[in-house]
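Just dropping this structure here.
Missing here: one protein chain of the complex. Every other protein chain is in place.
Order of writing sets the chain letters: A and B. Residues in each chain are counted from 1.
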Amino acid sequence: MDLLYLILRAFIQGSIYALASIGLSLQWGVLRNLNFSHGAAITFGAYIVWFSLESLGFTYLFAFIAMLLASFVLGIAIEWLTVKPFFAKNDTNIFIATVALSSIMAQVYHIVFGGRQKFMRPLVDQLIKIGPLQATVQELLTILITAFTLVVLWFILQRTKTGRSIRAVSQDQVGAILSGINTRRVYSTTLGVATMLAGIAGMLLGPIYFVSPHMGESPMVKAFIIVILGGLGSLKGTVIAAFIVAMVEVLVGRYIGVTWAPMMLFIIMIMILIFRPQGLFGVSNRKA
Amino acid sequence: MLKVDDIHLKIGEIDILRGLSLEVGDNQRIGIIGPNGHGKSTTMLSISGMWKPHQGKIMFDGVDITGLNPQKIVEMGIILVPEGGHLFPDMTIYENLLMGAYSKRASKKQDEQMELVLSLFPKLELLKSRKANTLSGGELRMLAVGRGLMGLPKLLMLDEPTLGLQPNLVEEMGETLKKIGNLGTSVILSDENMDLVSAFAEDVYFIENGEVMLSGPTQDVLADQYVRKTYLGLIE
Partner (left out) sequence: MLKTTDNNRKLLLFYILMVLSLLALPLFIKNAYIMHLVIMTCVWGVVVNNWNLTLGYGGMFHIAQISLFAVGGYMSGIFINELMISPWLGLLVGGIFAALVSLIIGLPALRVKGIYLILLTYAFHYGIKELTDHFREITGGSMGLVVPRFRMAGVALQNWQLYYVILALLAVSVLLNWMVVRSYIGKALMAIRDSDILANSTGINPYKFKLMTFVMAAFVSGVAGAFYASYLSVIGTEIFSFTLIVNALGMIVIGGMGTLLGPMIGSFIITFFMEIFSGLEDYRPILVGAVIILVLLFAPDGLIQEGNKRWERWKSRGKKKSEELEV
């Protein structure tokens, strides 16, 4: 029964990880670059929701919508500032610019909201117990919201014109341009969507941990491990890897010791790089 | 309808195009031949806006399109089917075709055009929901040409559509080209296969060292001694 409980915990943890990392994977697919400010984007989502709830007195639904809008705009701004000037010219500069930006953002949170941890109230404050299993309603909602978000994302990517253009660019850039796709717009849309996904992850992390200026960094480290494990650019792989990583963390934490989990993940990462560098579900390499 | 006037293009330090000019009339079928690496693909990529010539002019339907974004050029009805196809490997055939009709102009007539393309390529109709990365070489070429047609081209440019295909598939491509010729679109075809070009094109341009060395009616150009010697390798 202990095991069943651990699986439940891994599922909760894994859903948040999936949300935190899928945006990174999406960006990698389209831009072939990584965005170091992704962690700061997670924090951003959490602060916007907290601020809307506590200071503006919004309901959760409105706070959620406000967060989505703000995150989308933030994503476009990130693209404009760190990707657009250097894209296809200097990848090193994109990397450095996003690192610098993430440091700026964390400090801005610190100045605006203060260094103290903020408590974000959960949507529903209740505990459910079924036999030996227990979880807060918030945690179960986390799983639901993640599932819902992933389905919506899947639908957008598969069934809408914008979604198809994102997939097209990530599969063949030249083919996409010659089909008349405005790649510039796809880049900013992708960053907008990825930042929204990060924001949702931040919103869900808020009530479980606390809201603080650097709260997004640790999930970002996990997200990096997850995208490597799942295969860069593979969304399916990313989601599965998120649950694997959560499972490893929970099991190692329970049976070996909490502080050993990061070490374990690092070893897994090295193993993956040695034996299966394309990840568990690596995708084909885009030409040019 | 298309007039390329004296375009020059440097890539890095190397002159790729050196004052190249060519003209395509309404409904005309043009062939481009010449040795590899002498500017055939680059000419088409320049017309598509993928490269920006630093000198010279490209006019289409009386509009100067030199240096326009590829996206705008596609919107105007110039469609390039690039060498190697550049298809979307993880999308189905149907989705690949849909992407071809991405432009505003083409998406309005997307359904009719889809019907037309699938009737041209009955094989694609059968494989509609298969992913592109599961197709054979010949099927991939069909799909690439089909995706190009989905863009409702006024001018369709085909870059090496038969490269690496088996003889029977080249023949099949010849049949397809004939049907495309009947659609009333202008076409520029660049191909290694002389039989294919001579059966298809009305006029041929022979490109060498980034310049047009010779142009004119297909039979005349292909009969030229210089062309036969340097390019076709025929010694008489």
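The criterion applied here is as follows: a residue touches a chain if its C-beta (ideal position, glycine included) is under 8 Å from a C-beta of that chain, and two chains touch if they have at least 3 such contacts.
Computed from a predicted structure; not experimentally measured.
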Partner chains on view for the chain not depicted: A
From A:I12, A:L232 or A:A246, residue that would touch the chain that is not displayed: A:L232
Selected from A:I7, A:A100, A:L140 or A:I208 as touching the chain missing from the view: A:A100
Contact residue for the chain not shown (choose from A:I76, A:I156, A:V248 or A:M269): A:M269
Contact set of subunit A toward the excluded chain (per top definition): 28, 34, 81-82, 85-86, 90-93, 95-97, 99-104, 106-108, 110-111, 214, 217-218, 221, 224-225, 227-228, 232, 259-260, 262-263, 265-266, 269-270, 273-274, 277
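Note that in this section only the chains that are shown with their structure count from here on.
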Centroid spacing, where centroids are CA-atom means, of subunit A and subunit B in whole angstrom: 42
Subunit A residues within the subunit B interface of the complex: 161, 164-165, 167-168, 171-172, 174-182, 283-284, 287
Touching residues (chain side subunit B, partner subunit A) in the complex: 48, 50, 69-71, 74-75, 79-80, 82, 84-91, 95, 98-100, 102-103, 106-107, 133, 147, 151
